[in-house]
Structure formats: C-alpha cells, structure tokens
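Structure, as structure tokens:
One protein chain is absent from this view; the other protein chains keep their places.
After this line comes chain A, so read on.
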Amino acid sequence: MAPEVLPKPRMRGLLARRLRNHMAVAFVLSLGVAALYKFRVADRRKKAYADFYRNYDVMKDFEEMRKAGIFQSVK
C-alpha cells in the first residue's frame, strides 16, 4: 500500500498569506462579536431599564421603604 503523499505546500509568501487570511478572519469575527454584544447584551440591558422605569411608581416605592422604617428624616 503506497503511503499517502500530501501536496507540497506553497512555501513562497507563506507568512504573508497566513497573515492576510488571519487578518480578514479577525476583522470579520470582531465585527460579528461587536454586533452580537450590541444586540444581545447592550440593547437588552437598555430595554430592561426602560421597561422597569416605564411603570415605576416612585411614591409607592418610597412609602414601602418609609413604612419599613429605614429613613431617619421621615418616619
């Protein structure tokens, strides 16, 4: 059985080609991660805050705290 012979790699410009390919992949990957972070983390966080404050009742929250006795200036 003849051993398999791999094709000879193109030696000329190996480093430059590797660098070019890696840079392209890194660029696309970083754009992708940034977009993913924006939509899945940053926008979700902003929405969570907006949803919380949309129907937030400051006075109701304050009254609950006041009745719990945590304030010194109002009893």
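Simple rule for what comes next: a residue touches a chain if its C-beta (ideal position, glycine included) is under 8 Å from a C-beta of that chain, and two chains touch if they have at least 3 such contacts; residues count from 1.
The definition used in the following text is that contacts and distances are computed from a predicted model.
Missing chain, UniProt protein name: "Cytochrome c oxidase subunit 2", from among "50S ribosomal protein HLL, mitochondrial isoform X3", "Tubulin epsilon 1", "Cytochrome c oxidase subunit 2" or "tRNA modification GTPase".
One of A:5, A:50 or A:70 touches the chain omitted from the figure, and that residue is A:70. Touch with the hidden chain on the side of chain A covers residues 15-16, 18-19, 53, 56, 58-59, 61-62, 65, 69-74.
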